[in-house]
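With one protein chain held back, the other chains of the complex are shown just where they sit.
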Amino acid sequence: MRDDTETAALDYAPAPESRAVARLRASYGLFIDGRWRDTVDGTVFKTVSPSSEEVLAEVTAAGPRDVDAAVAAARAAFEGPWGTMPGRQRAKYLFRVARLIQERARELAVVETLDNGKPIRESRDVDVPLAAAHFFYYAGWADKLEHAGFGPSPRPLGVAAQVIPWNFPLLMAAWKLAPALAAGNTCVLKPAETTPLSALVLADILQQAELPPGVVNIVTGAGDTGAGLVAHDGVDKVAFTGSTEVGRRIAESVAGTHKRLTLELGGKAANIVFADAALDQAVEGIVNGIFFNQGHVCCAGSRLLVEESVADTVVEMLKRRLSTLRLGDPMDKNTDIGAINSPEQLERIVLLADAGEHEGASRWSMACDIPERGWWFPPTVFTDVSPAHRIAREEIFGPVLSVLTFRTPDEAVAKANNTTYGLSAGVWTEKGSRILAMADRLRAGVVWANTFNRFDPASPFGGFKESGFGREGGRHGLEAYLDA
Amino acid sequence: MQTEAESTNSAIPAIAQRYVDAAALDAATLAASEDRLARFLAGLPGVDQVGCEQRAAALATRSIKTSSKLRAIDLAISMIDLTTLEGADTDGKVRTLCAKARRPDPVDHTVPSVAAVCVYPDLVATARRALEGSDVAVASVATAFPSGRASRAVKLADVADAVDAGAQEIDMVIDRGAFLQGHVGKVLEEVIAVKDACGPAHLKVILETGELATYDNVRRASWLAMLGGADFIKTSTGKVSPAATVPVALVILEAVRDYEAATNRVIGVKVAGGIRTTKEAIRYLVAVNETAGAEWLTASRFRIGASSLLNDLLQQRRKQLTGAYAGTDDVSVE
Partner (left out) sequence: MPEARVEVKKTYKLFIAGAFPRSESGRSYVVEAHDGSFLANAAWASRKDVRDAVVAARAAAPKWSGATAYNRGQVLYRVAEIMEDRAGQFVAAVRNAEGVTARAATSQVTAAIDRWVWYAGWADKLAQVAGSANPVAGPYFNFSVPEPTGVVGIVAPCDSSLLGLVSVLAPVLASANCAVVLADERRPIPAVTLTEVLATSDVPDGVVNLLTGPLAELAPVLAAHRDVDGLDLAGAPSPLAGELEAAGATNIKRVARPAAPGYDWRRDPGTTRLLRFVETKTVWHPIGI
């Protein structure tokens, strides 16, 4: 028999996705009333690629009069063609959008990766398909609202102001627009400052779908654009996904008005691993839970709560598994960990990670080559974390995992619930009754058992406590946009 | 017999702690106490089907192109156990297969030879003669392959025949009926007995994962094979569908990885059955790379049992080198 003492390593040669399909324009205006227009009283700014710091395009920051125009266009469309359109015709527009997203999937994935910094594999396999699926799912509700459990003829609210974050730009746009339109509302969407591009491609798709003018308006800009939109009197509904801090301000802003509000805010989810878990899959779930999307996930499993009897084993398995992750150019199809979206976000992650060390936790980071340009943070695991540490309590929104232990199910529940957040939680055990008991007692809007970070347009998503209120997805997701 | 685990716990990584007890036990003792063996196997971590299959699917998204692809193709070729296991096999068929095994590409002689040729016991002698002077080993199936449904004596005689004829590797099948009945002691005993009968030949233990049906069973059967002295764990006979799949390979790779951590003994993995394309072969290599590790990317630790795969690898190799897709007549048919 051949004796191969010399082993061949299997390198993965660079496998870059081509940028050509992106067809980016040098500059983008605002999408109001079905067409592109320049700002009246706003400014322009640049959006950059976080992995290379190159400028991708010039984008417009809408001013107050631009926002006025957008809201007015949405109002006119609501009182005009859209508001009077039967559901079965609205449905067909949404089906068209779903199909167009599928047809232009590659273009959207490339644009998303360039603008956000997330790996192309994720934009391609998760973000874009889910975005199409949301439109597809809600298209089917548009003509079935009387069956949704909100009464025999539920009515839309009117004009919806929707402000979305930078972590899943296209997907968040889909989560907001699809149910709102299905229910018969019109929309003014404000994409995040650092990730406007995929929404602007979506605007082009809406034109291809021949969506009547004013039904969806897209006003790019920064925090003040969003604040102005949310505060606008002409708006009937506000939907926001972002930080709890901003969510508070928005709740204050709509207080005492007629505006309906839903919020999807931060989280500090506990991923609970019992000794009888299917350990190899649990480790996959831990990795997926906190390192998917560079940890820029509101429902990230950022706290690992592992049963003490298997803690060492699990941490070792985790570190071994992390050594196969690849950090680098997000456009490379083999990249697992992409760039941090902005220098501000990187700063915050660094700050909190340093706090972790200062407070006495043990820090371990995956060994990797950090590219010269761009903003990066290697997957990091803190052990010996105690519940009082900042890294156990504050949302880091980066690829940093805090590991705590527990002895009994009661203790796991107490520690998991000991947070002002309540968005999601994970449970890993092969014992069915325990899964259900834990799910029953965890104060979180989404409980993942033996899996993590699974999303589906049919599955309601949203938080308890300071993670926000309201649900997106499923039949429940219609409630936010109906006068029910 | 496997080596004893180190007695000081600190020398063994935490992962392996779980297995220290069993690894320290004598395999024969374990076989004698079926109860204890069954409880050990039941105590192994379960495998979540969905999670396991998702991991396999994620590994399939790895893009192996250009120079990496060429290396992977050559690596895969060097790992092939070129197989013929048909009722209609003849000396002539085996001789031509062996010629192909030594020199797979009629034109390009830089193509590596395969790892082994795999045949039925009564064709071992022919294969040995045809492969004399080469690096290609002769593997023989045995133990009433593929069903394993025969008496212990018959199965051991089958092994003896193959070894006497010159087989350097023996691919045995475990008794799936005994396994599914819960007679795990009997399964383990048989592996031990066959290993003993192998003499200098190295032993691959075929689990027939398609018949074991669940990933939990594949994990347990893998441990039985390893405790019994297997040098390789093999997924399938290739006569039953489903045969090798990436999720099944993942479970087996995890088992050999954990066993090595606990005992320092290296056990190889062979995937067999239904692997026909370069794309699939590369998926397995990626799985090996990211599960057991790069040290397993060698023919002494990983094999692919196949027949038509070789031609697909050769055609893909031509494409990588020349830029044009090869035709079916550009490679030889045996």
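Each chain gets a letter, A and B, in the order it is written, and its residues are counted from 1.
In this section, a contact is a pair of C-beta atoms (placed from the backbone, for glycine too) under 8 Å apart; a residue touches a chain by one contact, two chains touch by 3 or more.
From a predicted model like this one, the values you see are computed outputs, not experimental measurements.
The hidden chain, counted over the whole complex, makes contact with A.
Of the candidate positions A:A61, A:I101, A:A133 or A:A278, contact with the unshown chain belongs to A:A133. Taking the complete complex into account, A:D143 is the one of A:E58, A:D125, A:D143 or A:D224 that touches the chain left out.
The chain not shown here touches subunit A at positions 88, 91-92, 95, 133, 136-137, 139-144, 147-149, 409-410, 432-434, 436-438, 440, 456-458, 474-475.
Criterion: only the chains that are shown with their structure count from here on.
Remark: subunit A and subunit B have CA centroids separated by 43 Å (rounded to whole angstrom). Of all the residues in subunit B, the ones that touch subunit A in their complex are 13-15, 17-18, 45-48, 50-52, 54-55, 61-69, 71-72, 75, 78, 115-116, 135-137, 168-169, 202, 254, 285-286, 289-290, 294-300. Across the complex, subunit A meets subunit B through its residues 1-13, 15, 121, 125, 276-281, 284-285, 312-313, 315-317, 320, 324, 333-334, 430, 450-451.
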